[in-house]
Structures are given as structure tokens and as C-alpha cells.
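The excerpt is restricted to a subset of chains, each kept in its original location.
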């Protein structure tokens, strides 16, 4: 009933349970890039995890976004809005927090229906 | 099965799915007010979104609160405690984060049962 994907001792990249997909906070692999390219990289990873869960970005229900610098919210939103399907936006909260390493500018955590 | 309310391209103010209501992080419309008045405004908006979902504050299960200044926790709690129904308090975490604009002092994100 609970399935854990890509577990690494600290967290699972994806957990499915109770009809929902729970993703870990996703950060960019292109850590030397700016906010737009980091956001694009994060969203591409989220697409892949949601596909693995037999879910889809249109089925996201709630999303938390952390920005290293809240001043990046406009640039992050531009990439986000190009990705999202109108009418299928999740509930969302975006706040500022320092992330695991100083080069990380954005972290996104998704809950979706399967 | 998933219903999105008041979508604006970036997020939906409310999503209902799987028996739950997921609200976006709510911030105050009276942005020039102090922490008490901002909290009152946020909680009134939450009441309205929960009603739209056929839910109620007594059915909240989990809440995240972000304060621009954690020193405001006492003043925020005073308003919160006047609003909450004893015995129906949700699980909750309250931490400090800078919010989307500098005048915002509090953001509250709610998950409730329908």
C-alpha cells in the first residue's frame, strides 16, 4: 500500500500511499545555473517522478516552493506558468529559506493524486 | 475528482481531491496592518475558502504558518486561539520565513477534511 521509490537512506524521492504521490523536495542538478534554468530543471525532474507514480502535473494538489531569495519569485513564476496547465494549478505556498547548499536557488515539494 | 477553484495561472486558491481540501498559502489583503489585523484577515479568508469546499475550520487536519518575524508568534497565536474551536485544533508548524512581499507578516496554508 505504501511504495517507496529511489530511497537513499535519508529520504525516498517518491512515496505513493492512500491514492496520493508524495515527492521529496526537488532541487536543481544544474546548481551553477540561474533561477530560471534551475526551475526548469526542477520541473523536468518533477514530471519524471509524477510519471513514475502514474500521476501527472495536472493532478498536483498541493505544492511548497522555497526560494533562497524571495526576490526570485517573478523569474521562478515565469518558468512555472509556462509549465503549468491552466485550470490545473495546485494549491501553493512560496516562501524564502536557505537550502541545503548555497548554490541551490529553488526547492519544490509536490503532492499529487495518482 | 480533482476540483480547482480560483486558478490564476500560478496556483489555485483551493483544490479539493481525495476527500481533502488543500488551500494555498493565504496572506493578508490589509498589507499595511500589523500582525494581529493581518492574522484576522487571513483567518477570515480561510473561513471563506473552507466554506467553498464544504469544509470548516473544525475539520482542519494540518496547518503551516510562516511568520516574517518569529517574534510575532505570541500576537499571532492570540488571534488564532480566539478563532479556533477547542478540541478541534489541527496539527501545526510555525516557522520564520520572508514572504512574497516585505509588507506581508504572516502566511497560513491549510489542509482540511471535507
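Per-chain residue numbering starts at 1, and chain names A and B are given in the order in which the chains are listed.
Note that in this section contacts are C-beta pairs under 8 Å (C-beta built on N, C-alpha and C of every residue); 3 or more make two chains touch, one makes a residue touch a chain.
Because the structure is a prediction, the values reported are computed rather than measured.
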Problem set entry | Overall copies of the shared sequence [whole complex; 2 in view] | 3
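Heads up, the rule we're going with is that only the chains that are shown with their structure count from here on.
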Seminar exercise, completed: Cα rotation angle, chain A onto chain B, in degrees to the nearest 5, is 120
Exercise. Rounded to the nearest whole Å, what is the centre-to-centre distance of chain A and chain B, using the mean of the C-alpha atoms as each centre?
Worked result: 21
For this session: Can you check the complex and tell me which residues of chain B touch chain A?
Result: 1-2, 4, 7-15, 17-18, 20, 22-25, 64, 66, 97-100, 107, 109, 111
For this session: Using the touch definition up top, name the residues of chain A that touch chain B in the complex.
Result: 18-20, 59, 61-64, 66, 70, 73, 77, 80-81, 84, 86-97, 111, 113
